[in-house]
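Left out: one protein chain. Kept in place: all the others.
The first chain written gets the first letter, and so on, giving A, B and C; residue counts start at 1 in each chain.
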Amino acid sequence: MIIVMDINATAGQVKHVIENIEKRDLTPVIIEGQSRNVIGITGETTQMSMRDFEATDGVSEVIRVSAPYKLANRAFHPEDSHIQVRDRIVGGQELAIMAGPCSVEGEEEIISIAKRMKAAGANMLRGGAFKPRTSPYSFQGLEMEGIKMLVKAREETGLPIVTELMSKDYVDEFAEHVDVIQIGARNMQNYDLLKAVGRTQTPVLLKRGMSATYEEWLMAAEYIMSEGNSNVMLCERGIRTFETETRNCLDIQAVPVLNKLSHLPVIIDPSHAAGTREYIAATSRAAVAAGADGLIIETHACPEDAWSDGAQSLTPDEFDKLMEEVAKIAKAMDRTLPEVK
Amino acid sequence: MIIVMDINATAGQVKHVIENIEKRDLTPVIIEGQSRNVIGITGETTQMSMRDFEATDGVSEVIRVSAPYKLANRAFHPEDSHIQVRDRIVGGQELAIMAGPCSVEGEEEIISIAKRMKAAGANMLRGGAFKPRTSPYSFQGLEMEGIKMLVKAREETGLPIVTELMSKDYVDEFAEHVDVIQIGARNMQNYDLLKAVGRTQTPVLLKRGMSATYEEWLMAAEYIMSEGNSNVMLCERGIRTFETETRNCLDIQAVPVLNKLSHLPVIIDPSHAAGTREYIAATSRAAVAAGADGLIIETHACPEDAWSDGAQSLTPDEFDKLMEEVAKIAKAMDRTLPEVK
Amino acid sequence: MIIVMDINATAGQVKHVIENIEKRDLTPVIIEGQSRNVIGITGETTQMSMRDFEATDGVSEVIRVSAPYKLANRAFHPEDSHIQVRDRIVGGQELAIMAGPCSVEGEEEIISIAKRMKAAGANMLRGGAFKPRTSPYSFQGLEMEGIKMLVKAREETGLPIVTELMSKDYVDEFAEHVDVIQIGARNMQNYDLLKAVGRTQTPVLLKRGMSATYEEWLMAAEYIMSEGNSNVMLCERGIRTFETETRNCLDIQAVPVLNKLSHLPVIIDPSHAAGTREYIAATSRAAVAAGADGLIIETHACPEDAWSDGAQSLTPDEFDKLMEEVAKIAKAMDRTLPEVK
Partner (left out) sequence: MIIVMDINATAGQVKHVIENIEKRDLTPVIIEGQSRNVIGITGETTQMSMRDFEATDGVSEVIRVSAPYKLANRAFHPEDSHIQVRDRIVGGQELAIMAGPCSVEGEEEIISIAKRMKAAGANMLRGGAFKPRTSPYSFQGLEMEGIKMLVKAREETGLPIVTELMSKDYVDEFAEHVDVIQIGARNMQNYDLLKAVGRTQTPVLLKRGMSATYEEWLMAAEYIMSEGNSNVMLCERGIRTFETETRNCLDIQAVPVLNKLSHLPVIIDPSHAAGTREYIAATSRAAVAAGADGLIIETHACPEDAWSDGAQSLTPDEFDKLMEEVAKIAKAMDRTLPEVK
């Protein structure tokens, strides 16, 4: 950690900062600059807040040099993490292909789309039972009924199920029935919820918040991991910018950046980035070419009738075509797609 | 609601959209443009999702004309809302001045700062007992112990207490003991929590999410109100932009915009916008001049020793000076400050 | 164009708007909604400003339905544009690979890197002679001397040269000597400069402004095209967001979006998006997989000694490796790379 003093900081203020550093059993190193002093701190500072020193008189700025996350940090875990989801591995050579409807709408519907997705090459089934809707007047999901339908669909197809948890109330039931617990963008810093899923061993798909920095996102992963659950996958789904033609701006550089900073697998969600069907294929191919470990794609037997997010849901036939295109890129990247059984 | 068809939309696609509108007991009006058709929908569309039509073939764009919020909407509630907080009214002529430490750090400390703030002109006491920290390794608050200390401080000073709720688990205890429940920026779209506070009658201070639009923010208020609690105050605390010199960008136009769109009171939080003491006075004055109904300001007896957010906490003397400056602007605006007793 | 009236708009105000529409020889269509009226306008509105009606009393909002650009619009030019750059075609099956140093630093240096880049598979040479630097104290480029060196490098290698024009003063000399005139992000809305290059027939590489929407960008292209030069290539180089780990956020969805909205070729600049060498390979692969028509990459014989942008410049060996990776993705996309002669 580095403390930049004000141009006019007095000798007394510098001394005071130095004493504060020493009080914490850390070692200060002073750099006497032309116009101001800078004080480096050496020692174990990971768990210290930068803001601890910012309030001190004479301090202009505090700069963190080491990342504040440990468990999610590649520096302390150089190999890629492989996350076991039933009999699949996420983060290895095979790409994770999570597909299915935005909302679970009925038992028959979810089983039917699950079979279709499996035939098309998906290796996991996504489907929302608890839906975070901007409007309280919109459909809020089938809730635990929906979870039961997903379980049925898994029984029929063998596909592990990925679904969003919005309330700590259901964490035990999710841990029992669900294969991957999704934490949505809106809840990325719902620390109460993060801690709750951290106390299970169920794999977690942690979506990036609407305007979360990489560091905040990795700190959210750290919340889960520090409770004991290291099965975390990071999901980029687009960030908010000034552009309105797309629903969000897919930050493709998240793939190489996270691969450098962290050992956790990275999944891309082109559906929520695009907000509309027509941009999904291009972004999916880009995601695989950038080195992502998987895709999560919204599909629906009849998007027009979907209870939510129809505009960004692919039809099964469009999904077939997408898989064909993705297969070519995967091959060029020495990655494999799930074998269609 | 307005549906813009694709340039190449077929007659069949237009017909299909029209039938879908009529199926919902709404009335379509077709505008045949030079290059494309546009279909207006008349009838009750507030509770309809724009996205319902976006998935339909031949549809280019769906544009909402009426705001999707009802209870928070000034159109249906033209007079300003006045929120009763114990014996104070927020949203009337008197400004709400909420002051106190970022974190409650001890009984003695909180009582002492509460007395000092009251003497300086605050009419509510803020203080965090449950702290949403970016790092799981940072101090997480004194939790229910902290709430008890706030209650003691209220007993000593008569100041109503404002404090953040992060978990539904404590909603009953908050409803019993706390005067204003704060929902933090990170939880603005934690719908589970919004519904829970919506089922109490305790006034809620709803902070704007880091990158929430006005509409999303008012929809979050609508979540609370639609559960039966109409005592909602909106708190602008800065939004996230590319600028890093300040912690957040205070959106001063939020005051006139919200005053137009909604009848709910608007409180400004200059502390979290600035992130540093030195910009707080200017922004506080601006907030009052823009027409805000109150301020929430972090203060600490000794910011350097604060357990959190010291850099943006004013000392009691700085707060005195701030109140002097704010008083002049309040007077120019025909607003009053709490009488110092 | 659609005019949304205020909820409380009077009959007189509606009448006034209708008269204004008719005065322009356009046809109004009224949609009488439950709470407000909406007026559609049919006729030729492309060259009309939305803001023309926004100032009228009783008008709440004006919404444009048709894109305001014509010449850059795919709707009126369905086939892809192919831009001839000497003996190359940009926008066809072969990818444009523009490589070279940020700044031209000397004749020997530019010739040497040009030969090396050609051998590695580039088909155009980039190099800055006029440099837009944030600081007036930084090196501003070799100016016309640098252009002469680029011309020499073209003579030696046959590679067309791509270089930035910052001032109208040099437009004639650029038109005479340069093969592709680059307009930088900072000058995307320097209309004086856009009009000047629009009066030449030299191909233009138009970079997206730091926070330009697609529409503003295409309108900038329209400025060039409406002066008579239709040889415009669009270059996505990352947009500004809150994230600071990368220099800019590469908006990968720009590729499919621009391919839908426009017929102009799309080039991706991973160097300025990344700001650092290590993220360039992943983004380059993603760009090609998304369907981009080319890449522009900064390279330097010894990045550490580069006069500018060394951190984001690849060494020739790194560029060789990049081309190998890109070749695989190009093949998967049925695109070809320049033949190495």
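Here, contacts are C-beta pairs under 8 Å (C-beta built on N, C-alpha and C of every residue); 3 or more make two chains touch, one makes a residue touch a chain.
Fair warning: this is a prediction, and the values are worked out from it, not measured in the lab.
**Student:** So there's a chain missing from this view; which of the remaining chains does it actually touch?
**Tutor:** A, B, C
**Student:** Could you tell me which of A:I2, A:V151 or A:A327 touches the chain that is not displayed?
**Tutor:** Result: among the candidates, A:I2 touches the missing chain.
**Student:** With the full complex in mind, choose from C:N37, C:S66, C:S81 or C:N187 the residue touching the hidden chain.
**Tutor:** C:N187
**Student:** Identify the residues of subunit B touching the omitted chain, counting contacts across the whole complex.
**Tutor:** Counting over the whole complex, subunit B touches the hidden chain at residues 211, 213-215, 239, 241-246, 249-253, 255-257, 259-260, 273-274, 278-279, 281-283, 285-291, 328-329, 331-333.
**Student:** Of the residues in subunit A, which ones touch the absent chain?
**Tutor:** Listed in rising order, the touching residues are 2, 4, 7, 29, 31-36, 38, 40, 42-44, 61, 63, 65-66, 75, 240-242, 244.
**Student:** Provide the residue numbers of subunit C that touch the chain removed from this figure.
**Tutor:** Its contact residues with the unshown chain are 46-47, 49, 51-52, 54-57, 68, 132-138, 166-169, 186-187, 189-193, 195, 209-211, 216, 219, 222-223, 226-227, 240, 276-277, 303-304, 306, 308-311, 313.
Just so it is clear, only the chains that are shown with their structure count from here on.
**Student:** Please find which chain has its CA centre nearest to the centre of all protein CA atoms in view.
**Tutor:** Taking the mean of all protein C-alpha atoms as reference, the closest chain is A.
**Student:** Could you work out how far the Cα centre of subunit B sits from that of subunit C, in whole Å?
**Tutor:** Whole-Å distance between the two chain centres: 39.
**Student:** How big is the gap, in whole Å, between where the Cα atoms of subunit A centre and where those of subunit B centre?
**Tutor:** Between these chains, centre-to-centre, one finds 26 Å.
**Student:** Take the average of all CA coordinates in subunit A, do the same for subunit C, and state the distance between these two points in whole angstrom.
**Tutor:** Inter-chain centre distance comes to 31 Å.
**Student:** Quick check: what residues of subunit C touch more than one other chain, meaning two or more?
**Tutor:** If we look for residues of subunit C contacting two or more partner chains, we find 241-242, 244.
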